[in-house]
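This view holds just a subset of the chains, kept in their places.
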């Protein structure tokens, strides 16, 4: 079991970063041949999933989330707490904050066009932590 | 590898419970320092995710699910089986029934406002089982 952590400064609402190379580096550093990498974006307004990390697909995902959980929508969370990030909690609960990726032959099992993307859905720019635990 | 299980009586359609303390207790009981906790809500109408567990954010999530999978909607599942829980299966498939949470320094890796919530989406109150497997 090996532990890793990195932090990212991400934009508000739909800030994103491609962490595929970072995660691949962790696998290389651990010299793992077979195992799983469990990733967690820490916090109730973060997110993680896999996607073809290119501006078009990302814009499509942002638009879909904007329909389900619009930035300017009305939220019971905001009425109670007045922090304006009701949409952020909703996006995070729907996309999820954890992801498990298998490792085989010393590499993450991902498709050619499949990248690991982390998100900051909060209504302000955030320094977000990504934690990785590697089990062999 | 340690096994845990707990059951909850949850309301219909969007019954929920905060299991963060329970899961933290499992980690403490196992005296785990570093590892992962794999959680599964058993059944095709359950759900699990992380969210700020407060009435506002929960109401926002319920409203979003009501748009995507309304309780009173028309479902092919219901036409075939007449059990009225088509919306339940849809909500469960979208939110998911399993969650993996890393453990570091003897604690679950979660944000300050981030809780683990389990759901019963079925159209009747259910006794739901949560199974946890802890790997060090």
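Letters are used for the chains, namely A and B, taken in the order the chains are written, and counting of residues starts over at 1 for each.
Please note the rule applied: contacts are C-beta pairs under 8 Å (C-beta built on N, C-alpha and C of every residue); 3 or more make two chains touch, one makes a residue touch a chain.
What you see is a predicted model; the values in this text were computed from it and never measured.
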How many subunits, all of the same sequence, make up the entire complex in this structure file, 2 of them being shown? 3
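Convention: only the chains that are shown with their structure count from here on.
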Field rot_deg for pair chain A/chain B, CA superposition, rounded to the nearest 5 degrees, holds 120
Would you kindly tell me how far, in whole Å, the mean C-alpha position of chain B lies from that of chain A? 19
Please output the residues of chain B touching chain A within their complex, sorted ascending. 34-36, 49-52, 54-57, 59-61, 63-64, 67-68, 94-96, 99-104, 109-115, 135-136
Show which residues of chain A lie in contact with chain B when the two form their complex. 1, 3, 38, 40, 42-44, 46, 68-69, 75-81, 86, 89-90, 92-94, 96-98, 100, 131-133, 135
